[in-house]
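As you look at this complex, bear in mind that one protein chain is not there, while each of the others sits in place.
We call the chains A and B, going by the order they appear; numbering starts again at 1 in every chain.
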Amino acid sequence: MVSKEEIEHVSKLMKIEIDDPIEYVEKVQKMIDFFDVLDSAGVESEEISMPEIEIEALRKDEHLPFSDKLIEKLNHYKGTYVRAPKMSS
Amino acid sequence: MTKIGLEIHCQLTNLESKLFCSCKANYREFEINENICPICMGLPGTLPRLNQEAVKKATTIAMALNCSTPEKIAFFRKNYFYPDLPKNFQITQLNIYGDTSIGGTGSILVGDKKIRIRRIQLEEDPGRLIYEGSSSKNQITLVDYNRAGTPLVEIVTEPDFENPKEVRDFLKILSDLIENLGVADPTLEGAMRADANVSIEGGTKVEIKNIGSFHDLEKAVHFEITRQESLNSRDIEIAQETRHWDDRRKITVSARSKEEDLDYRYFLEGDIPWVKIGIDTRNELQSKMPESISSKKERYISEFKIPSQVAEVLSSDKFYSDLFDKSFTQENAKEVANIITTDLMGLVDTREKREKSKLTPEHLKNLANSIISGKIARNSAKNALHEIVKTGNELDAVIKELDLGNVTDQLKLQEIISQVINEEPQAVEQAKSNPQTINYLVGKVMQKTKGKADPSLTLELLKKNII
Partner (left out) sequence: MNLKISALQFVEDVKTGNISVEDFIGKTMEHIDKVEPKLHAFLEINRNSLDDARTIDKKIKSGEKVGSCFGMPISIKDNICIKNSKTTCASKMLENFVAPYDATVIKKLKEQDAIFVGKVNLDEFAMGLSTEFSAYGPSKNPWNTEHVPGGSSGGSAVSVSAFECIASLGSDTGGSVRNPASFCSVVGYKPTYGLISRYGLISYANSIEQIGPLTRTVKDTAFLLNIISGIDSNDNTTIDNKNEDYLSQIDEGIEGKKIGIIKEMMGEGIDKSVLSATNEAISKLESLGAKCEEVSLDMVKYSVAAYYTITATEAGSNLARYDNLRYGYEFPVEGFEFNSYITKSRKNLGPEVTRRMIIGGFVPSAGHAGKYFLKALKVKSKLTKQINDAFTKFDLLMSPTVPILPFKLGEKINDPVALFLVDVNTVTANLTGKPAISIPFSISNGLPIGIQLMANSMQDKALLQAAHALESTVKLPEVQI
């Protein structure tokens, strides 16, 4: 069962503020119940398979600077820094 | 028994580009946020473009540490929010679906002790935070992303170290090895960093993070052992936790409040297919691997009869061994080794000095040959070396300019010897009966010539004059 604490933990983890964790307990529980159908899929012994690429097909090691001054198109502060909030210590 | 394990982060500084984009791998020469692009800034819609050479270099490190290298490697996302992480996840490696990290288990000898490697992974370095403002209240955080995406190899050891000295010895061997492989320059600031975990007999594992240098790592480990022993002796339970090294106070402090919520939600990075590193590629990498430090050392000893200690110094530093390997001939090898390990070492003991040095292998070869032929005395050779490192001028020009050449002119030398014989009648008498004391007279000649008299010619002439 989904608990209020779990919802609060996840909300903290995802940096998503939710006004009413209780409401989410129900919402998430409904989804999770639906996901539980996976238990009956009989896939325990299944191997997962992933797409593959040959090492030779990967990018060659070359330095090519980006054509524009990217920082000027992003939020910047005190010259060319990006400003972040105060870190908790 | 105290158990210490390490996680060493090594940037692949010798690469041209970052791990997933074409920005420069060595970010050090840039203005703030100048070495960035949409990919390493994690802009919406961008995808990682894996650097082939980074995979190869990381594989080479795994091989040098005798680790298994898998047929396929996979990348995972480690999810957490931090301002230095543009995507708020780090692309790294794990072994949860089989051995898919760039290196599996391996080991390396430190003296007689085997240190086991648990895993090696290839990952991206985050950017850098700069804190401004003195009090925590008005502190502001600035971010420079030039480093974000720099290729990083993480080497995870088993907890096989028992004391800080073993840690230190291992790190020396490891950084020499990394440098010798030509994958990174460990002397670059921040190129090699490490975290440690420490547990004393009967205690629990404590992780120490945030350690700026290898030097501090040793201190941090030492501090942590003492701290845990002190708790133990007072019957206070040691908490299993992560502690941060406080560089200012030189102590470790609990970071519990920050870390307890960590739940990285690792899962497969779908934007990078599993990379196949076929056996042919791996064999090729193995065969192209630079000669190991220990093999160099043995070669120097057996081929050139270089003393073991000299060979050790020479082989463990790539800068020296490269110089040696490009300068030696069968005849001058010992002399070249000597020049490097006695005279050169003091002149190029830092990265900056090495970069500035104008010395070429050709210079070194000339210098050694000139010492052997008696063209220049060892003492003078040292001065000549100093000048060459500084100016890069040819040896002959340096000798001429600084008047360092040996006095090989017989007439001139005879004149000086006559003077010495006149001034030292007692010693001359003694020498007649006891040839050993003739060295005293040689010394006197050297004094008068400021060490530039050809030693063998001097001896020969002295003998002729006295006997």
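Here is the rule we go by: contacts are C-beta pairs under 8 Å (C-beta built on N, C-alpha and C of every residue); 3 or more make two chains touch, one makes a residue touch a chain.
On a predicted model such as this, the values are computed, not experimentally measured, just so you know.
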item	value
Missing-chain contacts mapped onto chain A	2, 6-7, 9-18, 24, 27-28, 30-32, 34-41, 43-44, 46-49, 51, 53, 57-59, 68, 70, 73-75, 82-88
Chain B residues that touch the omitted chain in the full complex	38, 41-50, 77, 79, 81, 83, 86-89, 141, 143, 263, 265-268, 270-273
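One rule holds in what follows: only the chains that are shown with their structure count from here on.
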item	value
Between chain A and chain B, centroid-to-centroid distance (C-alpha), Å	38
Chain A contact footprint on chain B (complex, rising order)	15-17, 22-25, 31-38, 41, 49-56, 72, 74, 81, 83, 97, 129-131, 136, 139-145, 258, 261, 263, 265, 268, 272-278, 281
Residue numbers on chain A that touch chain B, as the complex places them	9, 12-13, 15, 48, 50-56, 58-66, 69-71, 74, 76-89
